[in-house]
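Note that one protein chain is taken out, while the other chains of the complex remain in position.
And now, chain A:
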């Protein structure tokens, strides 16, 4: 008989083989055992430049490359470790103070252990990703040491040892090994390898084992700049030690996860994203699949520690607690102005008297008024599935800073007032309160426990003085999550090595010319705003012998320079879009490409992607084709120049003739579009909000749009639509398209109702055509602005357009409501939008120019790209608007003005007005680079909280009123804002 059993000692690998056993439960509740092999080895290097032993056995990649050793041979020292030190943080240290590790001034030469990395990944994926990002940075010198795979540092879990204890032991063991290992080198000043921890138990055990270890806080105290750095350690860990006294709970407890899950499954509870009303910080709403209208969440108790954007689970309240949406404007600063950050724990109840009164009044009101507005279902938050906390920008509330702290170094709690009104005040503990006053600062939220009224966070970084350009701009960029750092070297390495000297190869045999059409002979020109540098598009038109016209739109061939999946492409896909602020442009692609090599500048040859139509004289498409090409633009016009040239009858050259043809055709195209029901939202403000879907900007000084604006716009729309059809034909699953959903009918109910009651006008909204027509009819001859007002309000009822992957929607859903087109995409601005770049690649594959790169073909990946660029696009718009608002606000400083305004919304204690263009107000903001992200003519809505019971009856919706606008800085909170006062209801 032979036995299958093998004896362990005959196996040469036995000592180096271990296995990990996990037990996990599967989705259907079964328990499953997982066994994984672990191969232990001795050739994992320590990666210290001091070490000569490890370099000999350093691993090589398949290509034979050895990765260079990371840890410096002369690491920085501190008082405690004068000979220099390598840091080994444990998991808690990273969890609590990742911001510290990202500092540029300290924390170099850090060894991240595999044990720690694995634990961190289980605890927090975002932190894990940040850490991985750190290990890739060259300056920081972070090294990941795979201690679990090295024979000497591998630790077996002992009987009765918890997994955490085992991991802590593994960390200590690895630190010990590092010290022993480096001790063998011949160098005189061997750096100490120090464990950084926050866990008291772990530190004590390290002391027993004589492993160098230090508390994170003690270590940071020994650094220069300690005060600033100390503030960045998360708040949570402090409390564990210091405050285990009786905890008084202010908020109801959350349900357990399993309870929430079963509740959601059975339909008793509902899950959704929590949104805070912009007018009232105590009112939130949540859209859940089970109800057509959002559920209301009123009051602190019911909101129960959720922050705008969190994914929460709610329970619907009994019907007798249903209410109308608030009719009141409630701002947090006004109500909680005098709260003291330090006294937080003493507060007996979560809802202060004032807050209660504010809410109470409202309840009374709703009960009296049941005929007019039906009460809506309300709900309370019972748990949070996922926090959506990010870093917040704000400023310290000066009233919460004590006098002593302004000079001293005492640690105290202060409130931070976030820029975003929807975010509650954040309590932070700091020793540098005095210095932080009057600064824009960046903080994160660490936690929000039941015993705290406000969330607790910590200081990350100061951006600079309040109301200085640099600080406010950076604050804006951070708040809207715009990537504004300079392009890293890896990205710049992807640029052509010739730099600005790059030229289209003269020889047509060059590979760059492969399958390109030579269109250099065509009379092509570009029309853009004055001073435009990144010229995306150029046009031409010429008559054909058969009486038709050949029209071409030529788009910068960005995909020639940005190859899929390289560093530059990855960066661009993250940025998603170029962001235009008043005084700054944050590019999606490096300058060299955007303003030079890709830009279709006049008089030079450039690569382009051309769409060529044959159009009949009535602007019907006879034929369309797409080709990569080489063009030479004859002239770069501004809109005005182009208009002048067209109007100048003495100009009879072919180029001008071509432009006149284009203009003639564009008018016909526009008419067709209007007939099909495209919405014309004539006011520029609305145009931006609606996003006119063209690449042409509205010049800031143009009061009326010139014909040439719409000329460019029409052909860009035509190109986008033609391309959308083509790529959808070729790739019905993966084509990247853009849709604009029809707005739900209920959105218009209120507006239509009000129009009817107040003005006797009818708003029809069954189709985009009907809406367009009835909007035209909504005019008041005595008040030209009335029409614009209605359009603005109608626009607010609409959905926003979005990018999507063709396979995710059915064909009827592709429709672009605003443009009344069945299918649409973005193709014409690849320099500033990533979606266009993807469309370029897909089109290139569709015409068999090049094979489609897998990254552009994988649907999952494309969906992720769409999701990202939708967010980025929205953020870019918001950032642009906020930037204009800031500049106009600055120009208003210290002035008082009286203005006509229109009432947009009425609350019981105030109303919202729209002040038409503040154009003549003060100096213009400096000329912006290009493409105003938001209108110059600012829409200002401000509140009017003055007690005006007497006047209230006199004010009604759409009414024109006269208001006095003053710029006021609230001395208590240091917040600047425009205050409005009603002067008189204007005639």
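Definition applied: contacts are C-beta pairs under 8 Å (C-beta built on N, C-alpha and C of every residue); 3 or more make two chains touch, one makes a residue touch a chain; residues count from 1.
We adopt the following convention: contacts and distances are computed from a predicted model.
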Query: Which choice in "Cytoplasmic tRNA 2-thiolation protein 1", "Exoribonuclease phosphorolytic domain-containing protein", "Cyclin-dependent kinase inhibitor 1 isoform X1" or "RBR-type E3 ubiquitin transferase" gives the name that UniProt lists for the one chain left out?
result: "Exoribonuclease phosphorolytic domain-containing protein"
Field: Sole residue of A:311, A:855 or A:904 that reaches the chain not shown, by the stated touch rule
entry: A:855
- line: Across A:117, A:379, A:712 or A:846, the one contacting the chain not displayed is A:117
Task: With the full complex in mind, choose from A:35, A:56 or A:649 the residue touching the hidden chain.
output: A:35
Query: Touching the left-out chain: which of A:62, A:159 or A:649?
result: A:62
- request: Over the whole complex, note the residues of chain A touching the chain we left out.
  value: 1-2, 4, 6, 11, 13, 17, 20, 22, 24, 26, 32-41, 44, 59-63, 67, 114, 117-118, 121-122, 132, 135, 144-146, 148-149, 564-565, 853-855, 857-858, 860-861
